[in-house]
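Here's a structure for you.
With one protein chain withheld, the remaining protein chains of the complex are depicted in position.
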Amino acid sequence: MRADPADYKLVSPGSLQSVLSLLSAEPNQWLPIAGGTDVMVLYSAGKLSNRNLVNLWNIPELRQIEVLPKDIRIGAACTYTALRNHDFISREFPLLATAASWTGGIANQNRGTLGGNIANASPAADSLPALLVYDAELTLVSMRGERRLPYREFHTGYKQTALAPDELIRDISLPRRFSGYVAHTRKVGARNAQAISKVCLAALGRIANSTIQDVHLSLGSVAPIPLRLNETERMLSGKKVEPSLLEAARRTVAHEIRPIDDIRSTARYRAAVAGNLVVEFLEKLAAESANS
Amino acid sequence: MNSSGDAKVKHDVSFTVNGEVKRLRVHPMERLLDVLRNELGLTGTKEGCGEGECGSCSVLLDGLLVNSCLVPVAQADGSNVVTIEGIAAHSLLHPLQKAFLECGGAQCGICTPGMILAAVHLLEKKPEPTQAEIREGLAGNLCRCTGYMQIFEAVTKAAQQRVAT
Partner (left out) sequence: MANSKEGHIVGTSVPRKEGRDKVTGAARYVDDMALPGMLYGATVRSTIARGKIKKISFDPGVAWDEFVVVTAKDIPGKNCIALILDDQPCLAAETINHPEEPILLLAHADRHKLRKAVEAVSMEYETLPPVHTLHESEKQSTIIWGADNAFKTFLVEKGDVDSVWTDAAHIVEGEYFTGAQEQLYIENNGVIAAFDPQHGVTVWGSLQCPYYVHKALVALCGLPEDKVRVVQMETGGAFGGKEEYPSMIAGHAALLAMKSGRPVKIVYDRMEDMVATTKRHPSRTRHRTAVSRDGKILGGEIEFVIDGGAYATLSSVVLSRGTIHAGGPYYWPSVRIRTKAVATNTPPHGAFRGFGAPQSLFAMERHMDRIAEVVGISPIEIRRRNFLKPGQTTTTQQTIHENIDLDQLLSRALELSDYHAKKKHFAVENKTGARKKGMGIATFLHGAGFTGSGERYLNSLVGVEARADGVVRVLVSSAEFGQGTNTVLCQIAAEALNLPYENVVIAQPDTTIVPNSGPTVASRTAMIVGKLVQSAATGIQHTLTKTGLLSEAYTPEQFRAACREYIAAHGSLKSEVRYEAPPGVYWDDEKYRGEAYAAFAWAVYVAEVTVDLTSYRVTVDDFVALQEIGKVLHPVLAEGQITGGVAQAIGFALYENVVWQDGRMLNNQMTNYIMPTSADLPPIRVFFEQNGNIHGAHGAKGIGELPMDGPAPAIVNAVEDAIGVRFHSIPLLPEDLFQAMQELPPAASSLLPAPAREAQ
């Protein structure tokens, strides 16, 4: 334990309003902490430079999951366990439920929150690609009011986000229009559980008469931010799935991503696996089409 | 409240541990793990990594398995904590503890408190777990001695005994 607790403040205003009031009064002074599965690791390693923390764990407004006719709204402080246990999420947004089951072990899923993961903005976070393909929208709140932001605009650079200094993520909404899609996700890490991903794919597709009607692809751990593969999607749209398309997809993916060498893996490996995962999905998509 | 001023302020925190109410005056960012071990003398919960990877610090917080090395004690205020010391009912061992003893689930014992808590949590959520569910339920608890096989046996055995009674 390389931090001195005496050097840190943790305040618990207890309501969303009072937290926002604090952030507004003293912008850039307070680091929100929900389940702590990211913050506390840094803290224990003596690497947490923010000395003032504001507690989001005990704020009921951030814990709701609302099922509305057009979308599902997930409170930012919902834990991964809560996501896994929610019937609608498991049924209609299986990629998110699956990603939740991959995030750490059970103990970390009981504490880790979706909002915390989004705000922490690691490109390796498991659930972010799923949010990207589901066209998630964030509701950001502050004393100045609330605004909605397409999640694909949230990450602006490595660990940089569109969150203003006085803002919090209040909820994440997912439009309920993907039930007819083929959903696929795969994470490649160093082991089967408790692994930071080396590459992670979330994918949705609609195919008819062997022709791709709509496809959403997102990869984690291959760029400074979780990536929606816009170029590859454009290239694939309206095309028939055949071997030449798969190779073209692999090339376009390689062109879009920016993997690096790091302590866990290599850029070349990540690039190759990313291509393999996308091809694997397209083959699955084609197979589903053949079966229907 | 504001960010300036002396950070060394302690808070009054109270929570139930193994059925007993504890009232403490602590720095809010003390790790729950350290409070349990150092303030409350409950040394059964162990530190293996300090980064939420090994699970030896696992406890139940309001019925949910958590890594106590990652919980600021202020967030446990008003909560119900169960540690390994609270698992046995007086001198009677929990079926899981008995099964661990019979099947060789504990070798060096350092991962055992956390592992048992994880197994308790698993059986509460899934009283008749499949082998895959046992593996998943314990995937956050690292054991370097057993290779896990005898731990799985112990959990399976305890589950069968609980269902039988």
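Each chain carries a letter (A and B) given by its place in the written order, and its residues are counted from 1.
Note that in this section contacts are C-beta pairs under 8 Å (C-beta built on N, C-alpha and C of every residue); 3 or more make two chains touch, one makes a residue touch a chain.
None of the values given here were measured: they were computed from a predicted structure.
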Practice prompt. Looking beyond the chains shown, say which of A:Val188, A:Val222 or A:Met235 touches the absent one.
Written response: A:Val188
Practice prompt. Determine which one of A:Leu132, A:Ala202, A:Leu236 or A:Val273 touches the chain that has been left out.
Written response: A:Val273
Response to the item:
Contacts from chain B to the absent chain lie at residues 37, 42-51, 53-54, 56, 83-85, 87-88, 93, 97, 100-113, 116, 134-136, 138-152
Worksheet, complete the sentence: Contacts from chain A to the absent chain lie at residues 1-6, 41, 45-46, 105, 188, 190-196, 198, 263-266, 268-269, 272-273, 276-277, 280
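In this section, only the chains that are shown with their structure count from here on.
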Worksheet entry | Centre-to-centre distance between chain B and chain A (centres being mean Cα positions), rounded to whole Å | 28
Discussion item. Can you tell me which positions in chain A touch chain B when the two form their complex?
Written reply: 1, 3, 5-13, 22, 25-26, 29-30, 33, 35-37, 40-41, 43-45, 51-53, 55, 57-58, 81, 101, 104-108, 110-111, 192-194
Discussion item. Under the stated contact criterion, what part of chain B meets chain A in this complex?
Written reply: 1-3, 7-9, 26-31, 34, 47, 50-53, 55, 58, 61, 64-67, 69-72, 74-75, 77, 118, 121-122, 136-137, 139-141
